[in-house]
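Got a structure for you, written out below as structure tokens; questions coming shortly.
Excluded from the complex is one protein chain; the other protein chains are retained at their positions.
Chain lettering (A and B) follows the sequence in which the chains are written, and residue indices restart at 1 in each chain.
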Amino acid sequence: MKHKRIIIISALFFAAASGLLFIYSFEAIFYFTVPVVERSPEQPIAFSHKKHAGKYSINCLYCHRYANISKVAGVPDMELCVSCHRFIARKKPGIKKLIGYWERKEPVPWIKVHDLPDFTYFPHNTHLRAGVYCDSCHGDVTTMDRIERVSRISMRWCLDCHRERDVSIDCLQCHF
Amino acid sequence: MNRREFLQLTGAAAAGGALSSCTINPEKLIPLLVPPEDGSIPGVADYYASICRQCPAGCGIIVRVSEGRANKIEGNPLHPVNKGKLCARGQAALQALYHPDRIRQPLKRTGVRGSGEFSPVSWEEGLSLLAEKLKGMKTAGARKGMIFFTPELQGTILQLVKAFTEHFNGMHVPYESLSLESHRKASVDVYGRYELPDYDIGSAQYIISFGADFLETFVSPVRYGDAYGRMRRARPTVRGLFTYAGPRMSMTAASADSWLPVKTGKEGILAAGMAGVILDEELYDGPALNIYGLNVSELKAAMADYPLKRVAEETGLTERDIFSASRDFARLRPSIAIAGDTVAHQTNGIDSIKAVHLLNLLTGNFGKQGGVRFSPKDLKQTASSYSKLLDTIDDMSGGSVRVALFHGVDPVYALPKTSGFEKALGKVPFIASFSSFQCDTTRQADLILPDHTDLESWGEVIPSIGGDIGVVGTVQPVVRPVHNTLAFPDALLSLVKTEGGKVPGISAYGDYPAVLKEHIRQASGHKPGADFERVWTKTLQRGGIFKEDSKPVKSINRSGKFIFTVPRKAVFSGDEKQFPFHLHIYPSAIMFDGRSAHLPWLQETPDPMTTAVWGTWLEINPKTAGSLGITHGDLVEVESPAGSIRVPVVIYPAIRSEVMAMPLGQGHRNFGRYAAGRGVNPLDLLETVVDKENRLPALGATRVRIKRISKKGGLITAGHPDGSYRGELLEI
Partner (left out) sequence: MSKSKSNYKWGMVIDLDRCTGCSACVVACQAENNVPVVGEERSAEGRMLHWLRIERYWDGEYPHVRARFIPVLCQQCDNAPCEPVCPVYASYQTPEGLNGQVYNRCVGTRYCANNCPWSVRVFNFHEPEWPKPLNDQLNPDVTVRSKGVMEKCTFCIQRINRGKMKAKEEGRLVRDDEIQPACAQTCPPGAIIFGNMADKGSFVFRLSRSSRRFRLLEDLGTEPVVIYLKGGGREGA
């Protein structure tokens, strides 16, 4: 009898462990099988964060100007790009392309790299104010010629950080 | 299956999942071309103050706008009329802005009239087409060549419409389907005031309402709703009491402490009888009566033929109930007697309203806190005149009207069929509408020049009551126009201009927003300049100029003497033998008079009393229904001398046995996908004029008979017919 119970318990344990393993391995597989093309898609204009944020040390908030006051960080409006590039590096092919968009009054159709599901509420301003700076999620963009997703952006990844910092992990904090 | 196989399988599945997720098209990040001019921040909502125009009450609203889209309407806490509160209809106005069936550009009729075949035209073409037709008006010299139908207007828009109609030799006909004409007439006779009285319900101890549904549709429901809450529970030692008298228990009546189911058309007799009791018991305020110019012995003489016994007999109530209501009314001061739509829409309406006002005078409740109040200056509001409207119909059928213009009204829907409005309109050679929706009238138009909706336009609203003199609410656009529409006042201005004309005192300022700004400057008493620019911005931010006057009128200034007579007998259309039931038509708490029926939120909001949605119904007393073999949800045919309609039945426990009630609001033939062809319009059962002498609308003066047709009435209710879905909730 006793033997049987041990078997049952160990079977249950094994089931639980393999379940966990399954979830973890699923995530791992998911992450590593996402090709670089997906994590770092080619953009309509080869904008380099390495140059802007790295070489010229332009503050993130100079372009993503709503990050500390709104839930969205804000994609810089075209006028902002053009306000510099009307004068700077006008001959370069990328800039020519930009000016082309601007003159056609068309927005640049940037490809979204960091995409949260619609049922998740993520306020940028709250995170910045809590000391979670841009690089915590977006990586060190000063080294990226083309922006690349370095975080998993899965719920467990969010929760890990929330737990570490002892902030609310209540579901309704982000899902409503 | 061994472990290796299992892992291989899961691996494949995981990879498959990953792969399939990769094939999803990547989302795009579309930047703005230029940053928003108003400094608004994406992701952070902006709030703009404006005024609700769903009914004439003129409540202040605040509209939440995110990323250039309006997504919530709330009450404006600074506005003295509604103090931050808002009713269901006011909130649903948002859906008019984004309604899928809005008219999106100017349209010219291509098919036969009423076919709904239109083709888009440019604004230049549309305006010049109308200008051409109007030009003829001016040279023809014939008076009344053009008729302009609008709701009751105020301020600059009224000025503009008047100037416009004069310029083109036309006539302005304001029209409200729930006309307050009889109230104004009675008010002039009793108080010498043309404006509507305001009732300080919040400070009253006792209220008796004679068919006034002040919590749902009467005059200013949000203002009175707020006051009602305070009347009940805001004072530490007093809970105000409320009695309702009327043949049907309305939503407002449901909140009353007692309901007096008075016979149809006898409300005035009841009020007179109560006055008689107060006189007999000497509970009146003698000094006040002297001030008001009333004489006790004269009043007693007027009541001589109406002892309490006769009053009880005529009204169908018990002597005890009438006596105790009278005593409560006289003793629990300050008290208020309010006469409402049910009373006004009888052939003896004006008399009855006067009898109700007599109660207020007897107890000296005029000009007091918790009584009847008027603002210091008589607001000469333009009011509609039913009689004038009927004359206009004659003119139209006579063929003297060449052009008919419509803005904000739908008389084809909102007038009884027997008025012949639609037929007369057919004789008018040219019809143009400024409507945002294809309502039943606009459907007949030859040209549609769609106006902005309220949330896209400029304007000003003087509240129908409670905005003591000095309250002017400002309407400002909270979003850019969604479609290719043009503001109605600007359309008028440009029509005058294309014609080379000038509107006196208005053209000087250019476009309509400039006209409005100048008007507000004058109203606020500021000089033009930088100072005023600040005031203007602040006014728009607050939602208007609010100078609440705390000094109400204390004395009555009427030209003649108020001679009280017991209301004469109400006359009804239809013989009592042939048509045994009274038809009681009331404005719906949710749809009002039908102007909000196109909004899906409201269509799906259960009627508070019946929980019915998406349709019309007929309310019948359970005993009557039983004797006729009718059950809940049956389809019946309701027939009056004027016509017949088919409608499902709601068994309604709180209605007199000889009365059947129907709400206004549905039965539009057009008006967008949510309202078109839904329910029936009880106005189809009415005769245009029952009271030949006064020529006032009478929603409550028709007799009907009914016949059961079938079991399938198509009634949809949210709750269970016998109560609600979970009866045990009541065990309280």
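Some points to look at:
By definition in this document, a residue touches a chain if its C-beta (ideal position, glycine included) is under 8 Å from a C-beta of that chain, and two chains touch if they have at least 3 such contacts.
Bear in mind the structure is a predicted one, so any value in this text is a computation, not a measurement.
In the complete complex, the hidden chain is touched by one of B:Gly145, B:Gly211 or B:Gly225, namely B:Gly225. Checked against the full complex, the candidates A:Arg90, A:Arg129 or A:Arg156 give a single residue touching the omitted chain, namely A:Arg129. Between the chain not shown and the residues B:Pro261, B:Gly276, B:Pro416 or B:Gly543, the one that touches is B:Pro261.
Of the listed residues B:Lys28, B:Arg239 or B:Lys569, the one in contact with the hidden chain in the full complex is B:Arg239. Within the entire complex, the positions of chain B that touch the omitted partner chain are 43, 66-67, 69-75, 82, 84-88, 90-92, 94-95, 97-100, 215-216, 221-222, 225-226, 228-230, 232-233, 235-239, 241, 249, 251-252, 254-255, 257, 259, 261, 482, 589-590, 600-606, 608-609, 611, 613-615, 621-623, 653-655, 657, 673, 678, 716, 718-719, 722-732.
Those residues of chain A that touch the chain absent from the view are 117-121, 123, 126, 129, 168, 170-173, 175-176.
Everything that follows uses one rule, which is that only the chains that are shown with their structure count from here on.
Look at where the CA atoms of chain A average out and do the same for chain B: the two points lie 52 Å apart. Residue ranges on chain A touching chain B, taken from their complex, read 22, 25-26, 29-30, 33-35, 38, 41, 66, 69-72, 74-80, 102, 105, 107-112, 115. By the touch criterion stated above, chain B contacts chain A in their complex at residues 10-11, 14-15, 17-19, 21-22, 26-35, 41-44.
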